[in-house]
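Left out: one protein chain. Kept in place: all the others.
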Amino acid sequence: MTTVNLNADIGESYGVFHIGNDEEMIRFVQSASIACGFHAGDPSTMAQTARAAKDHGVSVGAHPSFDDLLGFGRREIRMNTRDVEYLVAYQIGALSAIATAVGTAVTHVKPHGALSNMAETDAEYAAAIARAIKSVDRDLIFVAIACSEMVKAGHKEGLRVAEEAFCDRTYDDSGKITSRRFADAVIRDPRVAVQQVLSFISEGAIITRTGKRISTPIRTFCRHGDEPTGVEVVRAVRESLAKQGIGAAPLPQLGF
Amino acid sequence: MTTVNLNADIGESYGVFHIGNDEEMIRFVQSASIACGFHAGDPSTMAQTARAAKDHGVSVGAHPSFDDLLGFGRREIRMNTRDVEYLVAYQIGALSAIATAVGTAVTHVKPHGALSNMAETDAEYAAAIARAIKSVDRDLIFVAIACSEMVKAGHKEGLRVAEEAFCDRTYDDSGKITSRRFADAVIRDPRVAVQQVLSFISEGAIITRTGKRISTPIRTFCRHGDEPTGVEVVRAVRESLAKQGIGAAPLPQLGF
Amino acid sequence: MTTVNLNADIGESYGVFHIGNDEEMIRFVQSASIACGFHAGDPSTMAQTARAAKDHGVSVGAHPSFDDLLGFGRREIRMNTRDVEYLVAYQIGALSAIATAVGTAVTHVKPHGALSNMAETDAEYAAAIARAIKSVDRDLIFVAIACSEMVKAGHKEGLRVAEEAFCDRTYDDSGKITSRRFADAVIRDPRVAVQQVLSFISEGAIITRTGKRISTPIRTFCRHGDEPTGVEVVRAVRESLAKQGIGAAPLPQLGF
Partner (left out) sequence: MTTVNLNADIGESYGVFHIGNDEEMIRFVQSASIACGFHAGDPSTMAQTARAAKDHGVSVGAHPSFDDLLGFGRREIRMNTRDVEYLVAYQIGALSAIATAVGTAVTHVKPHGALSNMAETDAEYAAAIARAIKSVDRDLIFVAIACSEMVKAGHKEGLRVAEEAFCDRTYDDSGKITSRRFADAVIRDPRVAVQQVLSFISEGAIITRTGKRISTPIRTFCRHGDEPTGVEVVRAVRESLAKQGIGAAPLPQLGF
């Protein structure tokens, strides 16, 4: 039986600043990437989120970011790669301790926002992230944008890499998500999202908006945007997988 | 043979903001408490400091603080104790990952500044810190102000507690350090500091400025202030211990 | 004709972290206190909020706070009073420039959260705030908790002081709002809020929950809490004032 993973980025509140609908989303995913305090997520929010993940049988990952609360980690920051490496290690450790404190554990790492976007094509950033993961715990799974420099860097360091695709974004022929300048960039119809996910799984590839096939094994699916339709999209994908006889499991239970 | 520990608070720079003379201090201590990013200490500074500690055979501890870079963690902040607990856990974890990344490990926790000062007498803060330590790793040694609520809280949680006294501060009859309002609050003469340390060890007690004896086992000594004489004081204490046949070892090597 | 003021604390979002329903609230008040970046409110949010205030004919005030984004300015911080003074001056200036940039001006200052709560009874904090206001612009109106040390400090510095009461909190016989430990602390029924406001105005006093009358001239009313009923309470008060022939004007238009 084919088994994949659905993941969500949660725990992105900060103090009284509330973001997201984690309580809903966590019901439909098997893994959660939790903000580590640098773009969102204070220690208590992290604890509450990790506990909720544990209670739902959802595996926990660190979602490290640039130190950019104001920009929610979405601003590109140019820094030296040594600093990127320790920035990531720090955040993995912070969440690991919180996870341990509430009785669960960090089992994957997925870069957030601009850090992820930059590392998609910047081999040095990608390598820094991979080194950080390896240096902290070589058993951590590296969740990386499919076909990115992060995938290469992760493999080079001998890490388990879970390539990720989005349910709710179309792809262009370069293998990247379609720019929001195009009308078909975002998928808001749950049925279309379901079709995309099922085709990516059955084809073992990303199928672009022009129909091009970019072969790569997608292990985990995420929604990308902040659309209010997000939960519905993920719920629909979860239900369609079950109907198709495709398993959905926490990342550590996928074979690598 | 009696064996004690000398510790120093290091790694308190932040980005280009340089503080302290860590390179000197680290030569005379056996354990170092490293800032974790909340009052000082960015990820790269933490890595550099942990690596220096490793290179000198110095054991590493987390030095968690209120989230107060502007006040260097010296401002008292009233927050709920649950938040204190995760604040501390977060910082222990952050440093642990960095320590792992550079090939060493966190083996103790010593609260910084106002967090420590408040927890000296506030049983709830003290308990929150002790719970945080236990929840992350029950083998961590809790370095706590001698005779404080932290000592009680640590014992209550079953932690190993290393009571700490200062080389360079006198004590009043309550067992606390003498207020700086008094002329004899700070010890700047290395010979006087040496005498204090040796008497505390031989007596198994704090000897106050009036000569009162408060029995408690001091396991580790630190300098308190920012006086430029700090390194000289610690160096003198280190040398006097050797002459007196008193061992000085990293905290994990002391019997508890 | 009697004229009073209704004010609201707005602009308390931060980057993508959205808080409050400013668009609704701003329709029912004549003055707005805008967060200045220390507990909430980034520069762009400040600009957007000041522009909205201008568009609604609402006068603008600075809402300075401790530097405490994580705690939303609700944590008590002990710092020296000189630092409090410049902390407040800084925030007044920051908002003033933003206000100027969008074509309006800061005309009052109202401390936020724990800073306000501490200065209610701490004469030194109160004096520091009053000095800050005077040093930046002695024409600024000081909006202060009725009967507080801030009122005294403002008068001592020769400032115009607008004493503030809450629509939605009852008062105990000390003149402070009733602790939330009591069931009647919060007023959620708009009709009860209206009665309280009208009685405070007609009596020229705070009427406590036991019926005690504490004579003091309330110039401005605010809702206190985060209850979802907040907008309804303020709207009801606004409408009742109109029906009673009581004017509602921006703070600078009240006679002092």
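To keep things simple, chains are lettered A, B and C as they appear, and every chain counts its residues starting from 1.
The rule is simple: a contact is a pair of C-beta atoms (placed from the backbone, for glycine too) under 8 Å apart; a residue touches a chain by one contact, two chains touch by 3 or more.
The structure displayed is predicted, hence computed values, not measured ones.
Participant: Any idea which of C:Ala8, C:Ala53 or C:Leu95 touches the chain not displayed?
Facilitator: Going through C:Ala8, C:Ala53 or C:Leu95 one by one, C:Leu95 is the residue touching the chain not shown.
Participant: Give the residue, chosen from B:Asp9, B:Asp42, B:Glu85 or B:Asp137, that touches the chain omitted from the document.
Facilitator: Of the listed residues, the one touching the omitted chain is B:Asp42.
Participant: Touching the hidden chain in the full complex, which residues of chain C are there? Just list them.
Facilitator: Contacting residues on chain C, toward the hidden partner: 37, 42-44, 46-47, 82-83, 85-87, 89-98, 100-102, 132, 135-137.
Participant: At which residues does chain B meet the chain that is not included here?
Facilitator: Interface residues of chain B facing the absent chain: 13-19, 40, 42, 69-72, 74.
Participant: Over the whole complex, note the residues of chain A touching the chain we left out.
Facilitator: Contact residues on chain A toward the absent chain are 67-68, 70-71, 75-79, 114.
FYI, only the chains that are shown with their structure count from here on.
Participant: Round to the nearest whole Å and give the separation of the Cα centres of chain A and chain C.
Facilitator: That pair's centroid distance is 42 Å.
Participant: Could you state the distance in Å from the CA-based centre of chain A to that of chain B?
Facilitator: Measuring from centre to centre gives 39 Å for this pair.
Participant: Check each residue of chain B and list the ones that touch at least two other chains.
Facilitator: In chain B, nothing touches at least two other chains.
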